[in-house]
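Every protein chain but one is kept in place in this view of the complex.
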Amino acid sequence: MWRYIAQRILVSIPVIIMVGMITFTLVYIGPGDPAAIIAGDEATPEILEQIRADLGFDRPFPVQMGDWFWKLLHGDLGTSYFSRREITELITPRLQPTLSLGFQVVVLSTIIGITTGMLAAWKAGSRLDRNLMVLAVLGFATPGFWLAFLTIWIFAVNLGWFPVIGYSPIQDGLFAHIHSLFLPVMVNSILASAFISRITRSAMLEVLREDYIRTARAKGASELSVFLRHAFRPSAIPVATVIGASIAGLATGFVLTETIFAIPGLGRMLVDAIVRRDYPIIQALLMVVAIVLIGVNLIVDILYAYIDPRIRY
Amino acid sequence: MTEPLLKVENLQTQFRTEGGLVKAVDDVSFEVQPGETFALVGESGCGKSVTALSIMGLIPNPPGEIVSGKIEFNGVDLLKLSGREMREIRGSKIGMIFQEPMSSLNPVLTIQSQLTEALRIHTDLSKNATNDRAVELVDMVGIADAKTRMKQYPHQLSGGQRQRIMIAMAMSCTPQLLIADEATTALDVTIQAQILDLMKDVTEQSGTALLIITHNLGIVARYANRVAVMYAGQLREVGEAVEMYTEPRHPYTIGLLRSVPRLDSEKGTPLAPIAGEIPDLTNLPSGCAFSPRCGWAVDKCFEESPLLEETSSGKKVACFEHQSVALNVQ
Amino acid sequence: MWRVRYPWLMLLLVSAAALAIVACGETETVIQTVIVTEKGDTITVVATPTATLEDRAMAAVNAKKGGHLRVSSVGSVQSFDPLWTTASSTANVASLILEGLFAYKEDNTLGNMLAESWDVSSDGLKWTFKIRSGVEFHDGTPLTTDEVIGTLRRQSERAPVFKLVWESFGPASFDDFIKKESDVTFSVNLTSQTGLVLDALGPQNFTPLIVTESWYSLPATESAPGTPIGTGPYRFESWTPGDRWTAIPYENYSSSSDATDGEAGAHTAFFDRVSYIEIPDQATRVAALQTDAVDVVQEFSQDLLPRLKEDPNVQLIANPPNRLLGHFNYQIPPFNDPTWGRQLRQAVVMAYDNEKALLAAAGTPDRINLCGSLMKCGTAWESSAGMEGRYYAQRVEDARKIVKDAGYEGYTIRVMDPADRQPAHGAAQVTREVLEDIGFKVDLRVMDWATMVQDRATPDRWEFFHTWSGDSVRTGPIGHMRFGEIQFDAWFNHYSDTDGTQRRIFEELASETDQTKIKALMDEMQAYFYEDAIFLQVGEFYDNWAANKNINGLHGNPGGQKPYDKFFE
Partner (left out) sequence: MAVISDSSNEWELAPPFSTRLKGMFGSTYRAAKRDLVLAAAISVLLVGLFLAVFAPTLARTDYERTDPVNRMLAPNSHNWFGTDNWGRDVFDRTIVGTRMSFLVGFSVTLISTVLGVGIALVISYFRILDAVMMRFVDGFLAFPTILLALALISLIGPSVGNVIIALSVTATAGKIRLVRGAVLSLRESTYVEAAKAVGVPIPRILLLHILPNIVGIIIVQATFTLASAILAEASLSFLGAGVPEYVPSWGNIIATGQGYIQVGFHISFFPGLFLTTTVLAVVLIGDSVRDHLDPRLRGRLKTTAAQQ
C-alpha cells in the first residue's frame, strides 16, 4: 500500500515539473515587457534596464526558469504586476471562499450524483431512470454561467430568497456563510452531479452484469444487499475517477460562478488577473490549480487502492 | 423411487432480444432425486444454464421470463414463491457454483465476508460462529492455511482455489441441492478432476443432490447417476449415465460421443465432429431442431418436432427414428 | 516634464496640472483644485449641498453613532498608497485614513486640517506653518514635523503644484526649501514671491497626505507595501484583496477644533465600520443596494433608475454633468502624422455621432446634453466657436475622403474599451462604428479600467480612448477649461502644441483682465481647439448615485463621498 502511494507520488513529480515548465514558458514567451509594466507611467530606458537587472529578466531563459522553480519550492509565487504585492499574500484571503465552495460542491454533488445514479441503476429502464437520465444529460449540456444567470434571476432578483452577491465569511456565522454561497453551490453541484450520476448509473449497470453479482444472488442475498454491498464498491472506481475529473471541472466552474456571484475567491482573482494581464498571478494560479488537481488525482489513485484490493497489492 | 427432490415440469423460459424471441428453454421436464448426481449435457447455448438459472430464480427479467411450467422443490413450486421466500431457499436449500471462478467472486470483498454471507443470511449464528464455520469450510474444501485465507481477496488465490471457495460457499448452509454450472470448464484439466472429486465428496457426505451442468461427456460418465441431453432448448434424451454411453438413442447424443476423444478407442480412429453449427435460437429450423445436422433425418423430421418419449428400456428419447438409431449403433 | 520660463505662465501650468487631475478625473482622483488667479475672475459651479451647514451641524449633534457603512467601490484596489497612484479606489483611503495639511472648505477655499496656523514673513519669502499638536498616527506615533517634511520630500517630484513652486520660486535644495523649525513648526523658504504656497501643500494630484516613516522613506515611484497608517478619523482594519477593505473609527482621533466645513475642520467618525466592497458587475451593484448588501452605489447602469426610484429605501443623488471625451495618441501614427495628423483628427471629430455615443454612455435622451463648448454649457463662457461643421456634423463621406487621401485606409486603430466603466465603454462602441465608417480598421481592446489607466501611460499600446470627467468646482477661465490634457506634453496623450498658437493664447489670457477680451480669447482658443482637433469633445451626460435612504449627509459630488460626518438616521 505505502509502496503504491509512494509510486503514485513519484509519478506525479514529472507531471508537476512539466506543468511548471509549460506555465513558465507560456508567460515567458508572452507579449508585454514585465519591466515596462512594473515601471509604470514614468519609465525611462534606464529605469527599465535597472528593473530588468534587479528582477533578473536579463538572464538566459533556463536560468530564469530554474530560479522560478527554486522560488516556487520555497513557496514564493512572485509579485503581482498590478498590486506589487506578494502573490502568496494575495492568494491567502482568497482561499477560504473557494475552498468552502469547493468542499460544499464536492460533498453535495457526490451525494446527489451517487444517489440518483444508483436509483437510476436500481430502477434501470423505468420511468424514474429515464427521467433522471434526461436531467443528467440536461445538466451536462447546460452552461454553468447561464444556469447561474437563471438561478439569480429566479431566486435572487425575483424571489429574493438569497443574496445576489456577496460572500459572508465563516467567521461571520456559519448560517450566513452557507446562505451566501447557496446559489453558487447549487449551480455547481447540479452540473457536477449530472456527470457523476451518469457514470454511477453506467458503472453500476456494468457491475450488475458481473458474475459475482449472480453469485451473491445465488447465496440468497437481498437485492438491497446485492446493490450496496456487492455492486457499489466495485463500481466506485469509475465514480471516484469522475469525481476527480469533476473537481477539475469545478476549477473552470468556479472561474465563472465566482465572477457572476462576485465571490472573492481564486477564480475571480484569475479573471481579474487575466483582464489586467497580470502574468505573475496567472502563472501562479495556473500552477496552484494544476498542483491541486494533480493532488486530487493522487487522492483518487489512493482511493482506487482503498476500493480495490487488486490495486493495493 | 422416493419423492423427487426437484421436479421440473414443462419449463419454458424465453428471452426477448433485439433479434426476436428466444426460446432458451422449451418445454423441459426432468426430476432430480435426493442425493443423486444428475447431469445436464449440451453444447453452449443449448439452454442448460438457463434451466439452472430458472431453478434458482435468477433469470434476469427483463429480458428473460419463465413463461410456463413448474419447478417443484420438496414439493413446493418455486415459481409461485415470492422474492423473499425464494431468497430464503437460494443459498440455504439450493447452492450453486458457476463457470468462471475468476469472475464469480467479488474482487473487493474478503474471502471471509463472502464465505460467511450465506450463513449470515440464512442462520442465526453469531459472528464468531460463522467465522469458525467458514474456516471449517475452507478446510473441508482442501485449502491449506484456512485462517490466513480468510483475510485475503480473491485475486490472491489461484483459479482452482477460487473454485474450491465457491464450493465452500455453496455448501456453507448444507443445501439439499447443489447446482454446478460448468463448474470446471475454465480450469486446467488436472484441477478439473480434483474439483469434481471434491464436489462429489462434499455432496455425498452431506447427502446433497448434485446437478451438474456441462458440455463435457467425460465428466458425465464418471460422476453422474443420470443424464439429460439438451439441444436447442429441448431435452433430447434422458437416462442412466451408463446407458447413455452404452446405448445412446438420439443421433445428437451419438454425435456428442463421437466427437469426444476416448482412451478406450483404438488408435487412429478419427474424431467425428458434428457437422454444421448450433442453430440460431431466434430462428429455429422447422421440425426437429437437430434435423439439419442429423444423419438419420427423414422427411418427417423436417416438418414435425418429436416429443420426449419413454422407450422400452425406461429411458426417454425425442427422436422419430430412435429405433433405427438404436439398431445402427448396436 | 515641462520647463518653466515665465512666472505668470506658471499659474497656467498650475491650473493645467490641476486640471490634468480633474480631466483624467473620471473620478480617478477626488481632488478639487481651486486656484485664485491674479485676475480673480471666479465662476464657481458648486454642487448644491442637500442641506445647509447649520442643518448638517444640527443633524450631526443628533446623530446616532454606529452602523456599518458599506460602499460599493468602483474598480479594484491596486495599492493603498494615494501618494503613489491617483486611482479612485485608492483615493478612498485618503478620504478615511490619511489627512493632509489642508482641505477644501464648502466655499472652495483651503481650510486647515493638520496645519493649525501659518505666518508669512514681511518679504513674503518665508512661510512658517504650525501643525496641530496632540495628533497621533494610528500606530500611536505622535505627529511631528518630521513626518510632514518626510512626506513632502517623497511627494516633491510628483505633486505638481508643490513641484512647480519649489522649482520656480524656491531654492535648489529641498533642505533649503523646507526647513524644520521645531517639532510643531516648519518653514517654506522661497527665493521669490508666489501666492501658491498653500496650494503647494494642499490637495492636488498626489496630495501630500502625511504618513509615517515606513512610507515616506520610500521612493515616490514605489508603491508602499502593507496597509495605510494615517491620522484620519478612521483607521485601517482589514483587507481582502479583490473583495473589500474595511476601516473602523480610530479611538484616539484628534479632531480639528475648527468647525466642520466641507472637507476641512472637525470630523466625526459616526459609523462603527466602513467597508469598500468591490462589485465588478453593475447590475449586481444595484441588486446589492436593493437587497441591503451595500449602502452606497456609484456608477451603475442608469437603466435601473426607474427601479431605484420606486424603491422607498433608496435615495438618488444627482451628480453635476460629466463631460465625455475622446483622446488621440500624439506619439504614434496615424494621429501624429506630420502632414495628415490634424486632418485625420478632424476627420474623426467631423464624422462623429455624438448623440449616439452619449446615449450609449448614459442611456436615455433625458440624461444627455449635446454640448460642444469647451466651457461649461449654460455658463457665460459657453461658446460655439469653431463648432460649425465639426461638432456633431456626421460628415462621414468627407472624413472618409480624408482618411483615404492620407493613405490610412484600413489602418488599424486600437481603441481601449474599459468594459467595467459604462460611459467609456458605451462611447467606445460608437467610436468603433464611426472609425470603421470612415475607413479605419478597429481593434477594440476590451480591458478593465485599471488596465486602461496603466496602458494609456504606454504610448505604443493604443491610438484612441475615451474618458469622462466629473465637473468639479473650479475657478477662473483657465481653471474652467479643460485644457489640462493638452498642455505641453503633460498628459497621457502627449499633445504637443506644434505651431505655438496654444501657447500664445495662454500667454495673452494670463495677462488679460478685460472680461470681453477674455471671452474673445476663449472663443479663439475654442476655435483653435476645433481647428487642431486636439481631442474629441463628445458632450455632457448626467448620472446618479444611489444610496440607502437612511444615510444623512450625502450630496452630489463627483469627487467621492467622504464617509466621515455622515451617519445613519
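Read from first to last, the chains carry the letters A, B and C; within each, the first residue is number 1.
The rule is short, and it goes like this: a residue touches a chain if its C-beta (ideal position, glycine included) is under 8 Å from a C-beta of that chain, and two chains touch if they have at least 3 such contacts.
Just so it is clear, the model here is predicted, and its values are computed rather than measured.
Contact with the chain that does not appear here is found for just one residue of A:G66, A:G125, A:P143 or A:G173, A:P143. The missing chain, though absent from the display, is touched by one residue of B:F15, B:Y153 or B:F290; that residue is B:F15.
Interface residues of chain C with the unshown chain, by the touch rule above, are 281-283, 286-287, 301, 303-304, 307, 356, 359-360, 363, 365, 417, 419, 426, 429-430, 432-433, 444, 446. Take chain A: the residues that touch the chain left off the picture are 14-16, 18-19, 21-22, 26-27, 29-31, 137-138, 140-146, 149-150, 152-153, 157, 209, 248-249, 251-252, 255-256, 259-260, 270-271, 274-275, 277, 279, 282, 285-286, 289-290, 293-294.
Heads up, the rule we're going with is that only the chains that are shown with their structure count from here on.
The mean-CA centres of chain A and chain C are about 42 angstrom from one another, to the nearest whole unit.
We define each chain's centre as the mean of its Cα atoms; on that basis chain A and chain B are separated by 53 Å. Contact residues on chain A toward chain C in their complex (touch as defined above): 36-37, 39-42, 82-85, 89-90, 93-94, 156-157, 160, 163-167, 259-260, 262, 264, 268-269, 272, 275-277. Taken in their complex, chain A has these residues touching chain B: 125, 210-212, 214-223, 229-230, 233-234, 307-310, 313. Across the complex, chain B meets chain A through its residues 56, 58, 62, 83, 87-92, 95-96, 98-100, 103-109, 117-118, 121-122, 153, 155-156, 166, 169-170.
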